[in-house]
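Here's a structure for you.
Every protein chain except one is present and positioned as in the full complex.
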Amino acid sequence: MKKYSRLMPFLWICVFLVALSSSEANTVFKNKQSRAFSKSASTAPGKTLYIDTYSADLTITTSNENAVTVEAKVEVSDKDEEIVRYFLDETQLFLEPYADGLKLRVSSPMDELRKPGKPPKEGIYRRFYRGNKFVFKLSYSARLTVRIPARHNLEVENAYGNIHIGGVSGNFHVVNRSGKVRLDGCGGELELRNSYGPVEIPVFKGPVSINNPSGEVEVKDVEGDVSVENSYAPVRFNTIGGNLIISSKSGKVTGSNVGGDCEITSSYDEIDVKEVKGRLTIKGPSCKVTAQDIALDAHIENSYSPVFVTRVGGILRIKGGSSAVTADDIGGDTFIRSSYDDIVLSNVRGSAEIEGPSSSVSVREVEGNVTIASSYNSVIVAGVGGWLDVRSQSAGVKASDIKKDASIVTSYDRVEIFGVGGNLRVDGSSTSIKAEDISGDVSTKNSYESVVLHRTSGSIEVHGSSSRIEVGQIRNLPKGSRIELITTYEPVILTLPEDADVVISVLPGGKISSEFPVYHVKSQTQKLDAERAKGGVTVYIQTSGSINIKSNR
Amino acid sequence: MSCKELERYDRGEMDEAEFMRHAASCPVCRKALQLDEEVMSLVKSLRQPVEASHLWSRIEEVLCEERAEEQQLVQESQVKKKQKSGRFSFRWIFLRFVPAAAALLIVVGIGVYFGLKSSAPSSGLLAQKALARVEKKEQEYMRAIKGLEKQALPQMADLSLDFLFLYRTRLETIDAQIEQCREALALNPANAHIRRYLIAALQEKKETLAEVLGLEDEDTKPRRSI
Partner (left out) sequence: MDEEAIIEKCKRGDLMAYRMIYERYEQPFLRTAFRMLGRQQEAEDAVQDTFLKLYRGIHHYRSGTRFSSYIFRILINSCYDVLRKRSPEVSLDLNKAGHYHQPSGETRHSIKEAIAALPDQMRACFVLFAIEGFKQEEIAEVLEIKVGTVKATIHWAKARLRTRLSASRKEETE
């Protein structure tokens, strides 16, 4: 058995080689015959040719004459020679006036056989009956070459054949099935329905509409709008002069250079679009999406796959579910929503709004405002021309170089802020806070972790619970500003400028050490107010831990 | 200041009762005891609840994934067991006939390709022997598909709804094409074009089923262009 199984491939190859040579020879056809037809009819440019065929390969090209010329070859094979002869005798090629032009059709006994129900038991058809059983072994194929004026309309209906049209300009309405359709160097308006076969449109001067389920589509150099609908097969496009709409189902869509707007829908595959001069809209559940060089707005929806966007001239909107999002160089506002994966955004000339539950968020160089809502993963922001608003939970937040106000809410991690041009507000339960170089007022609220503020320039309000507080290297203490440092159990260390005009009240619990005069109060309501400070700075410190107030000499 | 008894206590060589008795007359150790009490009181204040309301759902998801993986492994091992048993098991057939069938498919494929497709085809109809071989190839595809269906269809039930819908509609579409080609071939059996499209549909069905099973199959590399 082993020896035999090893020999088998070689045996089959030998058998095949014999068959291969014999398959090329007509002699193995039992009763295969063919018949050639030739027909011609005059017409005029701009008229319509209607073609109604079945199991035919069609080639349509142009001629200089005002005529439609058809050459056809019909092949038939069957065991019974008489049937073959009779079939061919009954086959006719019609080219006759119809509507606004001519109609081309091949008429044969096949037409009767294709009608629903059993064929009649008359004439040739009785040969196909064994008793009441219809037994049919005849085979048929046709090949038509048609020449028409260069400017002409076409209405084609065919199945199980290939269609090739070249050099014709006009209105095209083509319906085919299980075959390849190609239009080469044509123009006008094309409406094409095909299935299970590829569609190729290499050059077309005009709008194109293609419906090709389970068939791949390739469209290039089309001067008008293009609409493609297909499934389970790829779509490729390049250089579309007008708008492009692609609706694919589980098909890979790739292409570049669209003169107008571009709208693409697909699923479970890849979408890759480059150079769109208008707006881009992509809906691709479970699609990896790549979009580059979009002149106007871009709107992308996907899930479970990454999104990469580079260079968008207008607004960018991305809605992803569990999608990693990377976007760079956006001319307008940016709105990103995703989850459970990284969001990386850079170089935005508008504002940015990001919603990323369980996503890590990284934002760099945004000219406008930045709003971030996320959780459980880090938030890093650097370079914001407007204000910054971060609402997170159980996540570390690091921000630097914020030109206006900054507001941070998070928990159970750390907040680090370096450089805020406006006010800073931080609310962090069990969050350590470190902030430096704050031009405006600072207000923080946290618990169980430390607060360290350096180089502030406005009022300072720190409310902590079991939080160690340290404030120092104060740049500026404007007249009338206040410093309020409240915590429990933990020490407070405040370093004031040597010449600070301050009125300090403390509600102590532990040891106090101060280089400035300090008023002891028994409750917060007794703290000294601004009036008492007479234009100076009021300082209030409350803790059951130690208090240390120093000067920075 | 230190005390040797304190050092012993810190090394765990003295129990608390003994240390306390010593501390009653030792200011150093008494101070140490006071500090210890303070430490323990501070530490007890750390017994705060930790908020993590979402955590169970994460854990549950992970455990469900683990359970699903286990079930898949069990199924795969059952499939392998079945394949190992019996003279006419899938494994027996696989080892003996599939290499030859693969070779046949390749050569018949080449033969069908050259027999059917050329720049100036001589005929749109298949010769008798070529037709017989193509029909045989179709039957081989059907047998392979039947085998794959038996494994793949139960596995499809375990897919997520989205994937289940995707594969089901895809297979339905391919089945519709196979059906249409067969209908056309019933009235035109030797038409090379229709035969070509039927084989392409069978090929696609085999690929799709193999995809469901996640099998690597040399024979199922995409060949969409006709």
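Per-chain residue numbering starts at 1, and chain names A and B are given in the order in which the chains are listed.
Note that a contact is a pair of C-beta atoms (placed from the backbone, for glycine too) under 8 Å apart; a residue touches a chain by one contact, two chains touch by 3 or more.
Note that this is a predicted model, so its numbers are computed, not measured.
Taking the complete complex into account, tell me which visible chains touch the one left out.
Output: missing chain touches A, B.
Who touches the missing chain here, A:32, A:468, A:482 or A:527?
Checking the options A:32, A:468, A:482 or A:527, the one contacting the hidden chain is A:468.
For the chain that's not shown, point to the residue among A:87, A:237, A:387 or A:412 touching it.
A:412
Which listed residue, A:141, A:430 or A:543, touches the chain dropped from view?
A:430
I'm checking contacts with the chain that's been left out. Which of A:216, A:272 or A:449 qualifies?
A:449
List the residues of chain B that touch the chain left out of this view.
9-12, 32, 35-36, 38-40, 42-44, 46-50, 52, 55-56, 58-60, 62-64, 66-67
Quickly run down the residues of chain A that touch the omitted chain.
Where chain A meets the chain not shown: residues 376-377, 394-395, 411-414, 430, 432, 434, 448-450, 452, 454, 466, 468, 470, 472-473, 489-491, 493, 495, 510-511, 513, 546, 548, 550.
In this text, only the chains that are shown with their structure count from here on.
Between chain A and chain B, tell me the centre distance in angstrom, where each centre is the average of that chain's C-alpha atoms.
About 26 Å, centre to centre.
Give every residue of chain B touching chain A within the complex, in rising order.
Residue list for chain B touching chain A: 45, 51, 95-97, 99-100, 103-104, 107-108, 111, 114-115, 122-130, 133, 162, 166, 170, 173-174, 177, 180-181, 184, 186-194, 197, 200-201, 224-226.
Applying the document's contact rule, which stretches of chain A touch chain B when the two form their complex?
Interface residues on chain A, with respect to chain B: 1, 5, 8-9, 12-13, 16, 19-20, 22-26, 28-30, 32, 55, 57, 75-77, 110, 113-114, 136-143, 159-162, 177-180, 195-198, 213-214, 216, 231-233, 250, 267-268, 285-286, 411-412, 489.
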